[in-house]
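Note that one protein chain of the assembly has been removed; the remaining protein chains are unaltered in position.
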Amino acid sequence: MSVFLNRLLWVILFVVFWLVLITGFVYAPYVTRLIGQDQKSISIFVWSDLIDPKTIHEFEQRTGIKVFVNYYEGNDELLTKLRFAHGVGYDLFVPSNYIIQNLVKDGLIKKIYKEKLQFWRDIDSRFLGFAHDPYNEYTIPFVWDVYGMGVNRDFFVGKVFEPSWRMLFEPPFYYRVGMTNEPREVVSIASLYFYKAMKPLDQKRKSELARILIKQKKFVESYTDLNTDFLLTSGSCQLVLAPSNALYRARRQSEKVDFVLPREGTVMALENMVIAAQSTKDDLVYEFINFLYQRESVQSTCSRYGYLPVLKRDLSELSLDYIDKNKLLGDYFKSIKLITPLLPRHELFEFWLSLKAH
Amino acid sequence: MQRIKKAFLSRMAYFLACPSLLWYVLFLLLPLIIIVSASIYSRGHGFSLISYRLVLTTAHFKIIFRSLFLALFNATLCAIVAYPVAYFIAFRAGRWKNALVMLLTLPYWVNFLVHVYAWFFILERDGLFNKILLQVGIIHSPLHMMNTLFAVGVVMFQVYLPFMLLPLYVNFEKFDRRLLEASFDLGAGWKQTFWRVMMPLTLSGAKLGFFLVLGMSFGDYVTPQLMSGGKSLFVGTVISDYFLINRSFSIGAAFICLSALILVSMMGVCLAGFKAAAKGART
Partner (left out) sequence: MKFLSRLSLPLFVLFVYALLYLPIIVLVVFSFNKAPGGYHWTGFTLAWFAELFQTTEIWVALQHSLIVAFSAMALSLVFGIMIVCSMKDYLRRIAEFFYLPILIPEIVLAVGFLYLFSFLKVPFGLPTLIVAHTLLGLSFAVPLLHARFNEMDPNVIEASLDLGASAWRTFLWVTLPFLRPAIFSVGLLVWITSFDDFLVSFFCAGSASQTLPLYIYARVHVGITPVINALSTVTLVVSCLLVTIYSAIRVKLEEII
């Protein structure tokens, strides 16, 4: 009996020894973070196609601040990863407007100091004061993109074509269409077209939309966020629902695609800079933000990835070959609405899941 | 002091075995327990089986069985293709044996993701396959291959074939070639030799490879996400969506448990099948 106890004691000792080693190894970043507190670096969490690597490189060289870049491909992914990490690890991220409320509610972002932003007065007032952040306490608008229909021009020569969402939402079609994989976008646009309003949907309208989308599914080639431009340029689809930056990419590959802004109006997504609540490197972050809004940086973002700027200076210098800028920024702008979640999150997810499962 | 040292050395085996076992307990058992308990406990309802009730719908079962069917098909196809190839490398390749085995692993140095994305180039409407088929004249208009179940299947097959080949090859290596020769000498044809001699002796390698491919194809996330056009759902993508996008941990965990249950049952059936085949070969 005592031999057994003796052995057990030794085993417990061994287990504790190894546990301490493993725990020490795994929690090591806490220690290194404490030690390296004055390390000049920031960690950003951004869309994969938002900031030109050259811009970051230039910033690093000019200021000596190291920038660690991490990517996400969807706002939900951003929120989930932040929640799991308890908000620790990142200093700056760029969410879309429709996720801001969630971030504020979870206490993941902190208020901004507009005095520290050199460009604040230059932001076009159209992009300030939206419902998700009425006084811009948390968000700094960075870039935006507008949704429309990408069209294979050659295919529709000699055929009837209306600049209307009807071409996308009212089958039967003699062509294949591509859709995005983000339910908030699809539901917002569908609601705008069918109900001419961006109000939360009741059960009746929800099942109506479900039926419409199921009817449309037969003609859909793909629900994708990643290669909408490629669907168009490869000839798989003749019409796609796409954000303007996807069409920008498509246009660089092939001249025969057009971007059509439907007459019923459309939606836009606004990407905002926010600062993490747990960030301890505010000064460095503000330095980075100011750098990103300089003319060269904005231009490289817009010319490389096709986003649209928010500063008055950049808007006036904007020249796009695939959208009529005057139309976009003129009267038509009034009919562009922000993407809004029109259904509670769980319902939206179930809605999208049942569409895919059909 | 000496006594402690002696005591330690005599218990050294436990000391050495600790880290590996701890790793499994901490990083395999614990997460699985967390998932199972998350499926039973949800924030609003406390301990209840409500998540399971929400998960037991026809839609979910369709998803699971679609993935299962695809995985089974893939594993079987890999097994059928892998046998002749493994046999060839082990017995007929001579000088080229090591080179061929190396060539099997080389593609994996190039990233798995990039592999999948390369298939865009091949399967697209004006991609490689269609171009060749049109040139040769076998078809008159491009085949619609991308964004279909076919694309998912093809890519899965190509990506997981080496996982079937390598265990099978290792098994063949240990195989005594003379047994085959003896079988032929005794007058047995190819069919008999295969079922009575080759198959039973390579069963362990075949089993490992089969279950490896089955498990990996069932829960694959990347391939269906990139290749299926988002029109149909698979277990891997649904699980990822539940956790990443919807953050409904309880339902996601319940779905994981359900799919795991079905997968394990299917594996059990396959295992029984293997055992029966081995027994049948012996008679």
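First chain written, first letter: the chains are A and B, and each begins at residue 1.
Note that a contact is a pair of C-beta atoms (placed from the backbone, for glycine too) under 8 Å apart; a residue touches a chain by one contact, two chains touch by 3 or more.
Because the structure is a prediction, the values reported are computed rather than measured.
A.B. asks: Which residue among A:17, A:84 or A:113 touches the omitted chain?
C.D. replies: A:84
A.B. asks: Considering the complete complex, identify which of B:188, B:208 or B:266 is in touch with the unshown chain.
C.D. replies: Missing-chain contact among the listed residues: B:208.
A.B. asks: Tell me which residue among A:30, A:113 or A:333 touches the hidden chain in the full complex.
C.D. replies: A:30
A.B. asks: Taking the entire complex into account, which one of B:57, B:105 or B:265 touches the absent chain?
C.D. replies: Residue touching the absent chain, from the options given: B:105.
A.B. asks: Out of A:96, A:139, A:152 or A:227, which residue would touch the omitted chain in the full complex?
C.D. replies: Answer from the full complex: A:227 touches the omitted chain.
A.B. asks: Which chain B residues would touch the chain omitted from the figure, given the whole complex?
C.D. replies: Residues touching the hidden chain, for chain B, are 12-17, 19-21, 23-24, 27-28, 30-32, 34-35, 38, 81, 84-85, 88-89, 92, 98, 100, 102-115, 117-122, 124, 126-128, 158, 161-162, 208, 211-212, 215-216, 218-222, 226, 235-236, 239-240, 243, 249, 252, 256, 259-260, 263.
A.B. asks: What is the set of chain A residues that contact the non-displayed chain in the whole complex?
C.D. replies: These residues touch the chain not displayed: 22, 25-30, 33, 41, 43, 45, 48-49, 53, 57, 68-71, 73, 84-86, 88-90, 225-227, 229-230, 233-234, 249, 252-253, 305.
Following the convention adopted for this analysis, only the chains that are shown with their structure count from here on.
A.B. asks: Once you find the CA centre of chain A and the CA centre of chain B, what distance in Å lies between them?
C.D. replies: Chain centroid spacing, chain A to chain B, equals 34 Å.
A.B. asks: Mind listing the chain B positions that touch chain A in their complex?
C.D. replies: That would be residues 7-8, 11, 14-15, 18-19, 22-23, 26, 59, 62-63, 120, 124-127, 146-147, 226, 229-233, 238, 241, 243-248 of chain B.
A.B. asks: Using the touch definition up top, name the residues of chain A that touch chain B in the complex.
C.D. replies: By the definition above, chain A touches chain B via 6-7, 10-11, 14-15, 17-19, 22, 74, 76-77, 79-80, 83, 181, 217, 220-224, 226-227, 230, 234-236, 345-346, 349, 353-354, 356-357.
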